[in-house]
Structure formats: structure tokens, C-alpha cells
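Before I ask anything, let me first share the structure, which is written out below as C-alpha cells.
The complex appears here without one of its protein chains, the remainder shown in place.
Naming follows writing order (A and B), and every chain is counted from residue 1.
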Amino acid sequence: MALLKEAYQALEDVVGPDNISEDPAILDSYAYQWLAELINPDGGHFMTRPEAVALPGCTEEVQGIVKVCNKYKIKCKAFGTGWGAWAAPYDKDVVLLDLRRMDRILEIDVDNMYAVVEPYVIGATLQAEAMKVGLNTHMIGAGASAAIIAGVAAFSGAGADSISMGHGSENGLAMEWVLPNGDILQVGSLGSGCGWFCGEGPGPSAKGLVRGALGACGGMGVITKCAVKLYPWPGPATMPIEGKVPAYNSPLPENLRAHTLAFPTWQAFADACYKIYDSGIGYIAHRQFNKWGEALQGAVLKIVSDPTKQLDDLEEMLQRPEIQKLTEEMRHSFQIVLAGMTHRDIDYQEKVMRQILAETGGWEIEALADPEMEKWVLLYLIKLPFKNLNFAMATYEGSFAHSGTPDFEISYIEASRALKRKYIGKGVLADDGGEAMMAAIARQGGGGVLALEQFFFYDPQDINSVLGAQAYLAEAGKVAGEMKLGPGLSGQLLGSKPKDKLQQMLSSVAQPSVFHYQRKIKEAFNPNDIGDGSYVYLEEPSKK
Amino acid sequence: MADKKEELINIVGAENVFDDPETLDAYSRDHSFVPPGKSRLVVKPENADEVQRIVMWANQADTPLVPVSSGAHHFRGDTIPKNGGAVIVDLSRMKKIIRVDRRNKMTIVEPGVTFPQLQPELTKAGLKLPMPLLPRRNKSVLASLLEREPTLIPKYQWQLLDPLRSTEVIWGNGDRFRTGEAGNHGPLEEQWKRNLAQIMSSGPGQTDFYRFVSGAQGTMGIVTWASIRCEVLPQIHKLFFAQSKRLDDLFVFAYRLLKFRFGDELLFLNSSNLACIFGDGVDRIRALRDELPPWVFILCVAGYDMLPKERVEFQEKDIADIAQEFAVHLSSTIPGVTDGGMLETLLNSSKDPYWKLNYKGGCQDIFFLTTLNRTPGFIRTIYSVAEELGYPAADIGIYIQPVQQGVACHCEFSLPYDPGNQQEIDKVQRLFAKGSELLVQQGAFFSRPYGDWADMVYARDAQTTIALRKIKSIFDPNNVMNPGKLCF
Partner (left out) sequence: MAIEDYRSTMERCSRCSYCKWIPFAHVKSWRFAKGCPSIEYNKFHAYSAGGRLAVALSLLDGRFDYSDSDSLLDIFYKCQMCGLCDISDKICRYTMEPLEALREIRFKLIEDGQLLPQHMPVIDNLRKEDNMMMKSKTERGKWADGLDVKDVTQESAEVVFHAGCRFSYDEELWKIPRTAVTLLKNAGVDVGIMGKDENCCGVRAYNMGYRGEFTKYAENNIEAWTTAGVKTVVTSCADGYYAFKRLYPQLGSKFKVFHTVEFINRLIKEGKIKFTKNVPITVTYHDPCHLGRQGEPYIPWTGEEKKIRNQIVVREPRKPRYNGLNGVYEPPREMLKSIPGLELVEMERIREYAWCCGAGGGVQEAYPEFSLWTATERIEEAKATGAQAVVTACGWCERNFIDAINESGQKMKVYDILELVQQAL
């Protein structure tokens, strides 16, 4: 259903004719999405085409658009950088709000360590500005290209640095929120005219509406400004970058170190996680490179960190004995970046790290302790500029990733691996060996939980591979349900499910009343139902 | 009312329902200036089932409930019923420490658990809980965390609600609900068998439900247990002080430590507060106050169970270097205080009488959130109002607590007075009222708006008021939970 001419005109009056379009070419550039092929039964690459796309430039324009949508009962959905199918419309008749014109860093308060940003500020740019003043920002797992507000409010929030910089949900302070009814709610201290430093209160915290374990993914109004906590950065004001494209690296002072720690068993791996949480060391802690699979990780790591190598060298690299040794060593490993605020601090952290290795039977992987490798790893983990290397081998998606303690996490590795190997055996997923689990060693500040995300790789051009990947995902959900693993990565795409299926899934969770309350919250705050299906709820009260 | 009493007796048993005048009177007033309000009954449930039945009953009987977790004396006015015919739900019988989990550094407690009850159990397990500053002995741990009372160790607070994590709450509509990670799985026992530990506070789903009970003064529901993040018990724990005539001379030093996350406990107290903590009786407190420096910055350095000596050693040296850089002198003593157990005093619950009542028997607190560098401005304001009203400024206790890893700061003015002296009462009331008003206008964020602060704060923030009322209408549609508080 095309937008009513009157409605389109009203939207155009808000943003100006250059900042809105209903041209199908432009619209389809927004409908194309990564993971659309795993959602569409026919493996198609396009989500629902929006009715129009608008580019608001300020809060007033966002508010204007939302009010028009209320008047004409049009759905609207906002996104920052829009990476992933959750950024595309789930319903028909949706106006997308591409927030790229709202890209300013409004303030960095150096002493009190927070920044105020607009929706299109990404990790890379906030980090660059923060580092100039001795600070750093939390970046979510999607890396430097992802919008800060996505991690804090709209979407997920864990990242490699969460052990010291918290989860996105922990980093949001005050916010400016255009509610689905067009009112502006200033969350926290902002609403009281006191500035940006606090996201809670007065009294109960309305910030609880902004997000939970997941954000509203654009389905409940628009966060137009957000204050985020910043963290210490004891490195140079601008990170020096050396090396040749694409394998850049960063030589950093001695107080910044990267290590890959390996362990003999999964239990020892889990024990090490606990000791790291207890000891308080670690600036960044991430199981990063295992995402390429237990059989391939060594070879792919060596390819991507060497400017003379490329994917076509994979088969040859897999034959090399030193690569095989590295691959085997990496089995139960993760990376840790230690950042000492002083020389004594880094010395102490290094000592603690060695003690943890001694107590758990672990060791540092020598091949990755080579100075050249360390510089590459430091750059990778600190700036997260290479996160798209998730796709280096093939298109991928993650599965499982059910949060829990380290002891809980290692309990589902084998089941996940076995399931994946079944689909590898069918030929529909890339043969990476089976276990290709990536995880932030701590999903939130100070540690306590992680979520092992089982990567799987498929060819988006090969319909058999795509359908096979869909089948794998469906069975992964079933296995997780039978094992009662709780919510996992699949929650990010709940809104894309057909309505009946969604209702059935929401009714089957441990506490369906969650989604009963979300329906009431939607009714209260989004009375004209202008969000798309991104904010999920049960249609009927749950029967307990 | 006889019917109501009977109905409640059916739920909790006769020995746990009270309507005698002495009991009702005790619950009708507190140390705040909130006008007294008598309840009709007091009930003391033992478990969550009883709480749920009480709440469901209250909905049917159209009867307000006022939850109380801590023992007397109360200070905020939140436990005084505003509406008539209310029933006090005293949760002090619910005092189980449900779980202490060293490996995951978590504890789960019921609302009646106090700090002196919990601390030894945690110590046995090699854990500790970051403390608020000298809470009274009968203070509920859960209530303290729900009300976002600041703790002494800013570095452990990634967010303001830390260390509170998952909760079980009986909403005002009678629904029993688990927030956070606990809400994603089946019964707790099953979760523990599978090595889940209720660590995460977010969700479930796309809503942070626990934020609705935070700072709510019992207006949304009753929390029947909470999981709390603990820290490793220090094996070595050292106390340091830095003195200054001017508060802001210590800021650069403090900001550096906050940024580096050096030290554990980290706070500022003025001489008045310190004297009340370490002194005894009016004369001794006054004398000590004169001996103490105007401002003291308190810092602890701890070593845990992995290389504790090395940790303390390196941090001491680095902190000394930083102190020298900013011309701050650190020592392990402060003038006038000969108490050998200073650390223990500071890190535990208050002795009786509650330390704030030590000086004159009565005390009013004004507290709010701001940033460290803005605190001097607010201090000037309260001093100015005190002077104008003839209140002795030297009596004002000041406590400044960086929170959330230094991004914000709790600023608290304690105004002691003699509750038997009407002149002093009047003066403190005026100081409290005028001071609060000016501080709000100046930009102090009253994030915990007790009593009269509620009207001041919500009058300035219409949209938050609307949002909170909508939330309230969802979780407590019949407005049975502590009606009349906050903006409800």
C-alpha cells in the first residue's frame, strides 16, 4: 500500500524534499539486508520494502515525523547504521528513518568520563575523539562500524571490552527519547534539567522502558541523543598504525599487551574465566579468532594477518605443520588485552595472568605472542576495525549464544558442535570442523557471564546452502529449547517471525508474562501502534 | 476492618497481624518531616507466597499496602502511609540468606536480611558486599540496594543499580515475576543445578523490569528476594586519608584514582561527619570536629586472593606518586582519632545509636546526585542558607560519594538537631525546605525524591511523571502499593 499522498507530503514538509524518498530503487537499497536470506523461506535477500525512507536531521524533525505517523497511522522504524535484518521493516507500510544526518558528538566530559552522542555516531569516531583526551568507549561485538546508541539502547550490547567497559545496557546514562506518541521523554537527570550524568530516576527508572536484554530495535520511538560512559585509555592520543593493507597493526607502548591464552580442557578454560573475573585484570577479553572454526582458525588467522595472503591460499595453508599446530593449540583459547594505567600496574597484571595460567594448566600461545602478531591483535581488539572478518571465509551467522556462567556455557558446547557437524555432513554448511564459538569472556562489567556464539558459514548464492542454514538454525532452536538454555541469539530476530509462530514462541518461554507486560507497555506508550514488529509482545494475556 | 484482619490472619497467622496502638504508632512516624500517618494493621509475612496472597487480597479489598523491610528508625518518610486504611507489610521475618555462591560471587537474600546478618556469611565464603556508609544495624540490604543508596566502592558500579542483579517481585497486581536472568529459566533450584547464577540484571525481553522497582519506595511491588553481586574478600585491606582545607584541592587526585580504578573504598567526609562517626556524645564530637581537618578524603587499598601483597604494594606506590603529583599528602591516621579499628568502623554497620543521631539525637538528610566537580557550588548554597537561617554551619555533616565509577557523585548534607528543642526543629525544617528548593533550582538531581522532594522534582519533569504513572498503571493498576508517594 503506497503512502497516502497527503501523508507523504506531510512527511516531506518535515524533512524537506531532498530528505525523503519513495523511489523503489532507493527503497530496495534499504530492503536488502544481511540475514534476509535466513528469514525468507525462499532464501531471498530482501526484507519488506519500506513505503518511504526519511532522513531527519534533528530531534524536532524526528518528532515531526513521528507525529505525522501517529496522525496517519503509519508505522515507522528508525536505525543508526542499519546493519542486519533487524534494521529492515518487519511489516508492510513502514516508513524507515535513516538517522545518518544525526551524527554529532555533542560533548565529551573528560573529568566525569562520559560523552553525549547522536544516533549515527559510531564506535570508530567516538573512540578516536575519546582517545585524544585519554578516554575510550565500549564497542559492541559488531565492531567499530556500529552505532553507539545501537549498543546502548536499541539493540544488543556485549563486546570484547565488556570486562572492563561493561555491557551497552550498563553504559547508557541520560537520554533524549522521542516516544512513539511523539512526546519527548528526557530520561534521568536530563529530565530534571541537571545534565547528562545519570540515567536513572527520579524515583523508578523509566530507562527500564528503553531496553532490556535487547533493545526495541527501532520499534518503540527513537533515541535522538544519549549520554554514554567512557573509560580510561592509557595509550597514545592517536593509535599509530603501521603495516600494509589489509593487515594493519599498531605498535603500542609496553603498558598495553595482548596475549592468547590456551587451556587443556573446556573446564580449565572456564576456571580461567572465573579467575580473571576475581582478579580484576583485563581491559579486553574475547574469544575472537576461534570463530573461523576448530579446523580452520589457525590458517585463516594467518591469512588475514598477512597482507600477502588471501582466502585462495587456504587449502595450502591448512597443510602446513605449524598452522596445524597453531590450530590445535587454539582449541580452548581466548585473547586478553592488558592495559596498565602505570608500569607497575601492567607488571602486576602480567604476574596475575601468569599465575592464572599456572593454576589452570594454561599457557600462552607462542605463535601469537610474536611481536608482529601482537601488534596486529592489539589493533584488532582495541579498535575492532576488522570485525567484518567474520565474513572472511563466507557469509555467516551466529547461533546458540545463551548467556550464562562459564560453567554453564561449556555445558552446551558439545551439543552445539554435534548439531553443526550434522549439517556440515549434509554439505550445506562450510566444514570448519564444527566448533566455531566466539564470545566476549565477560558480557558485562566485571565479568560473571559469557555467551558462546556458534558461528556457521553458508553460501548466500547457493539455495541449498541457504535452506540448509535455515534448517540448522531451526534445529538449533529446538535443541536449545530441549536443553532449556534460555534466550539466545535468535532473540534478535524474533520480530521477523510469522505472527503465529512468534506468539507460540513467546508463550513457551519460562515467563510468558514478560510479553504480556510488553503488550501493556506498547499500549500505553505506542497507542497508535506505529512501531513495526521489532518490539514483541503477546497478543493475549499469558495463562500461567 | 475486623473482616480485613481476619482475612489477613488467614494468610499469615494471628501472631503475625498487629493492630495494637503501640505497634501502629511506631509505624506511623519516622525521623523525617513527613507528617505521621497511621495504618490500620501491620502484617509480617514469612515468605513470598504469603506476600503474594496479601497483595492479591489488597487488590480485592481495595486496601493500600506499605512495604517495610528495615527496622526502625526510618528516615525517609517512605514507610509512612499517606492514605488512610493502609496495611503495613513488614518483611523483617523474611530473612533468609537463600544462597551464597563463592564461585560466581553472588548471594541471594530476602528483604529482611540486614548487613550484620549477611556480612559474616559472605566472609565465611571469602566474599564481601560493597557497603553503604555505616548503615544502621537493622537496615535491610535489599532495601538499601533497591533505593539506590550509594556504596563505598565506585569501581564496582558499572551502573547505578549495581550490585543489585535479578529479583523476584510481587507486582502491585499480585503477579509473581522474576526480573533479569532469573526470569529466563525455571525454578531457582533447577537453575543452580545447571550452574546458572542469576547474575544478569537485564530483561527479560526488551524491558529492564528491575529498574521499575528501583527507587520506587515500594510503589510498584514488593521484592521478595534479590540476587546481589559480591566481590572477593580482601586478604589485605589498608586505610589512607588525605586532608584538605578546601574540598576541590582533592578533586584532581580523586578523579585520577577513579579513572585508573586504583583503590577500593573512596569517599569524602567533612569534619562534622567524621566526628559523629568516631566521636561519642556532644562534647567529644565537638572537640573532635575542631581537631579534624575540614575535609578528609578516605581511600582503601585492598589485595584479594591472588597476589594480594603485590597488589597492595604496587597500588600504594602508584597512589603515592599520584598524590605527590597533585600535592596531596596521604597518611594512615587523622588528627584526633585514636580508634585503632577505624577501618572496621568505616566498613561496617553503625554502632547503636545510629551515628547520625550521635550528636544531637535527631538528623535530617538532604541528598542528591551531581558530578564531583559541581559539589562545591552546592555546598556553598547550603552554607549560605544555614547562615541566613541561623543554623550553625559547622554542624552540617557532608558526605560525598563518587558512584558509578566516577561518572556521578552522591552528595549528602546531614543536618543534626535536638528533637526535644522546638526551635531547633523549626530551624532545621526551614533549612531543609529552603535548602532543598535552592539546590533543585541550582541543578542538584534529586534522583531519590522522598517526601516533599517528590512534588518539587516531578513538577519539573512532566514527561517522566507521565511515563511513571503509565508504568504504575500497568504493574499496580489498582494503586494499592504505597499510594501517594513519588508522583502517584
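In this section, a residue touches a chain if its C-beta (ideal position, glycine included) is under 8 Å from a C-beta of that chain, and two chains touch if they have at least 3 such contacts.
Being a predicted model, the structure only gives us computed values, none of them experimental.
Chemist: Indicate each shown chain that the hidden chain touches within the full complex.
Modeler: Listed by label, the shown chains it touches are A.
Chemist: Which residue, A:S145, A:Q267, A:Q355 or A:S507, contacts the hidden chain when the whole complex is considered?
Modeler: A:S145
Chemist: Consider the whole complex, including the chain that is not shown, and state which of A:Y8, A:W83 or A:Y348 touches that chain.
Modeler: A:W83
Chemist: For the chain left off this view, which of A:I74, A:A392 or A:A451 is in contact with it?
Modeler: In the complete complex, the chain left out is touched by residue A:A392.
Chemist: Touching the hidden chain in the full complex, which residues of chain A are there? Just list them.
Modeler: Output for chain A: 19, 21, 23-26, 28-34, 45-46, 49, 53, 55, 81-84, 98, 100-101, 105, 121-122, 124-129, 132, 143-145, 238, 241, 244-246, 248, 250, 296, 304, 307, 310-315, 379, 383-395, 424, 427-432, 457-462, 465.
As a convention for this text, only the chains that are shown with their structure count from here on.
Chemist: Find the geometric centre of each of chain A and chain B from their Cα atoms only, then give the gap between the two centres in Å, rounded to an integer.
Modeler: Computed from C-alpha means, the inter-chain centre distance equals 34 Å.
Chemist: Applying the document's contact rule, which stretches of chain A touch chain B when the two form their complex?
Modeler: It is residues 109, 111-114, 134, 166-167, 169-171, 173, 183-189, 191-195, 197-217, 220, 229, 232, 274-275, 277-280, 341-342, 344-345, 347-348, 351-352, 355-356, 403-405, 407-408, 411, 443-446, 448-449, 484, 486-487, 509-511, 513-515, 517-518, 520-521, 524-525, 535-536 of chain A that touch chain B.
Chemist: Which of the residues in chain B end up touching chain A in this complex?
Modeler: 103-106, 148, 156, 158-162, 175, 177-178, 181, 183-186, 190, 194-197, 199-200, 202-217, 219-220, 229, 232, 251, 255, 258-262, 304-307, 310-311, 314, 317-318, 321, 369-373, 404-408, 440, 443-449, 454, 457-458, 460-461, 463-464, 466-468, 470-471, 473-475, 486-487
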